[in-house]
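Excluded from the complex is one protein chain; the other protein chains are retained at their positions.
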Amino acid sequence: MRNPYLPYPVRIDEIITETEDRNLKTFKFVFLDPDDEGRFAYRAGQFAELSIPGKGEIPIGIASSPTEKGFVKFTVNKVGLVSSFLHNMKVGDIMGVRGPLGNSYPWDVLEGKNVVIIGGGFAFTTLRASIVYMLEPANRPKFKDIHVIYGARNPGMLLYGQELAAWEMRDDIHMHITVDGTDDPNWKYNTGFVPTITEQKAPPADPDTYAIICGPPIMIKFTQPVLDKLGYGHDQIIMSLEMRMKCGIGICGRCNIGKDFVCKDGPVFTLAQLNNMPKEY
Amino acid sequence: MKFVKIDKKEWAAGLDRLSAAYRLFGPVKEGNFHEFKALDAQERPDMAYVNTRRSPKALIYPQSEKMFEFSLDQTRADHHILREAGKDYTARAVIGIRPCDADAFRLVQKNFDTPEYRDPYWVQAYEATTLVGLGCSSPCSTCFCTTAGSGPFHEAGLDLLLADEGSGYLVKVLSPKGEALVQAAGWSDATAAEAAERRLQDLRGEAEARIVSRVPTAKLKDQKTNHLFDAPFWQEVAFSCINCGTCTYVCPTCWCFDLQDEVSGKDGIRYRNWDSCMFPLFTHHGSGHNPRSQKTQRVRQRFMHKLKYFVDKYDNGIQCVGCGRCIRLCPVNIDIRRVCNLMNHFDATACAIPAA
Partner (left out) sequence: MTGYIEKIREIAARLLTDGTVEMVIGFRKGTVPMMNEPFFVKNPLEVATLVWDSNCGINLANYLTDRKEKIAVLAKGCDSRNIVTHIIENKIKREQLYIIGVPCKGMIDRQRIAGRVDGEILKVVEAEERVVVSGRGFEKTFDKADVLQANCRLCIHRNPVLYDELAAELVSEQQDVDRYVEERRIEAMDVQQRWAYFDELLASCIRCYACRNACPLCYCPTCFVDESRPQWVGKSIDPIDTRTFHFLRAYHCAGRCTDCGACERACPVGINMRVFTKKLEKDCLELYGWEAGMSLDQRPPLDTYKVDDPEIFIK
């Protein structure tokens, strides 16, 4: 069996600064060995460990969709030792990507369903992967209505601005982009916190409607009661958690919530599952 | 099952023959204690020991272990690409390990060797190791192996089980690795299996009768996880804890580790070190959030993991073999037997006090 701690070598092919405070950058990686791309076959919702020799590894959600070929993308927030170093790297630099890790959103369950995607801030990365995946022509018919509620503090903090605008123009997806506040007179979309917009725009609860939430703890804390009020069942609310991780493969023991490892049994859990787990996250 | 007798007069010669085929490890006296060490040529394991201060887990799972090497020198073709570090997994044998410690490896294996991922370092080291066990005829007052799923003459996890009969050892061969070892040592004096098995049962019974410490575990599985998690006794249990890593480091069934890179000039290694859920930064997020920022939460994690989460996850009893090291070495005398008792007997409906 392949050594699960060994990353696939990649080259940085493109770096895009996503937000006006320059704290979020999207990195496009190309595998040095093209066969590794096949070995890295992943599903939207999974993550990988970005590995920088000499610095360490960080667990980051995969922002690209498996339908996008030839590369893999990650949007990284600059918070610590490894991410800061990564932010200073250049196109052409070599590093490693280890994965794919984690359990992905439950695509088999979501087939034939309405999907409501709710995201906040820079937790939107795996949600981008999911949207691109669903909108792929071969996949779009597998899903019914798609709603996206995505908010950030202000317009300059939204990720994937151009893609958001393009999706807004489509008629096979309902976009509800929002910002907490702005004094930009040209702002065309919503203003209001994600939980508020969710209450206004989310489709009513339905056995065929599933919500995927990804965001900072505070956003989740206030969004979840809204979904409760709208009547969403707890096994139809899907969440992706964060946790400090090291090995990413359920062996180093660090990221457990109860008996489950966020890196291996998660990071995707339904709210019904989380209700039975210790509140330690 | 095959049984062999080893006359103690043949013991040394056998070990010498073994050292040609295996790297030998055994308990060696160091000051007032014993520790497992690599045995030099002619160095003998102290078979009269009770148990080592630190567990033998470091023989298979070193405290600091190099995993990869890399070079940051851009002139090299493989710069910034991790290379697997050279390892030596030639045959090793641990002579005189106690059944509890050998059983611990079996529990730890569930973590390192899973259907989805196999840790190549731990798995290869474990597969290269033959465990030659020594039954315990004089357990300590802090040993509670019999109620922790193990026992002084427990066979699980061992390749050979030796019973000290005074002038010799009675040996039960438990696996092909064990068989290969007795062959290599030239200990071929087979003995009648039925009588030997009966003798071993007697010794087992006598030794188990000397165990005075017990933990109640029968109700752990049925306890609701969140009830135990929210139980009010954690604050009192955790008060004295100083959050050092002693319990986790001396424990044969604790396995958490940390991955680190270290660079010197242009050369670097990625290695792993033992880490401890007791340390404050264990679950510290890059964002600054820490779900276990409080001491009580960390202490609770350790006991919930060992006595509840492991029980639920693997349906194989508690993550503890009753060796008693944490009890003897904890600087503040936190006692896992007491905590197990609290957890096993906890009745959520009887508690009027809200969770701390």
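A and B are the chain letters, set down in written order, and residue numbers restart from 1 in every chain.
FYI, a contact is a pair of C-beta atoms (placed from the backbone, for glycine too) under 8 Å apart; a residue touches a chain by one contact, two chains touch by 3 or more.
Predicted, not measured: the structure shown is a model, and the values here were computed from it.
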{"item": "Contact residue for the chain not shown (choose from B:Thr191, B:Asn316 or B:Asn333)", "value": "B:Asn333"}
{"item": "Selected residue (touches chain absent from view) among B:Lys2, B:Arg23 or B:Arg53", "value": "B:Arg53"}
{"item": "Contact with the hidden chain (one of B:Phe229, B:Tyr249, B:Phe310 or B:Phe346)", "value": "B:Tyr249"}
{"item": "Selected residue (touches chain absent from view) among B:Gln74, B:Thr191, B:Ser240 or B:Asn316", "value": "B:Ser240"}
{"item": "Missing-partner contacts on chain A, residue numbers", "value": "80-81, 84"}
{"item": "Residues in chain B touching the chain absent from view", "value": "30-33, 50, 53-54, 63-64, 138, 140-142, 236, 239-240, 242-246, 249-250, 258, 260, 262, 271, 273, 276, 279-281, 327-329, 331-335, 337-338"}
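As a convention for this text, only the chains that are shown with their structure count from here on.
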{"item": "Centroid distance [mean C-alpha coordinates] between chain B and chain A, Å", "value": "39"}
{"item": "Contact set on chain B toward chain A in their complex", "value": "67-68, 70, 72, 79-82, 84, 111-112, 114, 116-120, 225-226, 229, 255-261, 263, 268, 270, 272, 275, 277, 282-287, 289, 291-292, 297, 301, 304-305, 308-310, 312-313"}
{"item": "Interfacial residue positions of chain A with respect to chain B in the complex", "value": "1, 3-7, 9, 32, 51-58, 79-80, 83, 93-96, 217, 242-244, 246-247, 249-256, 258-259, 264, 276-281"}
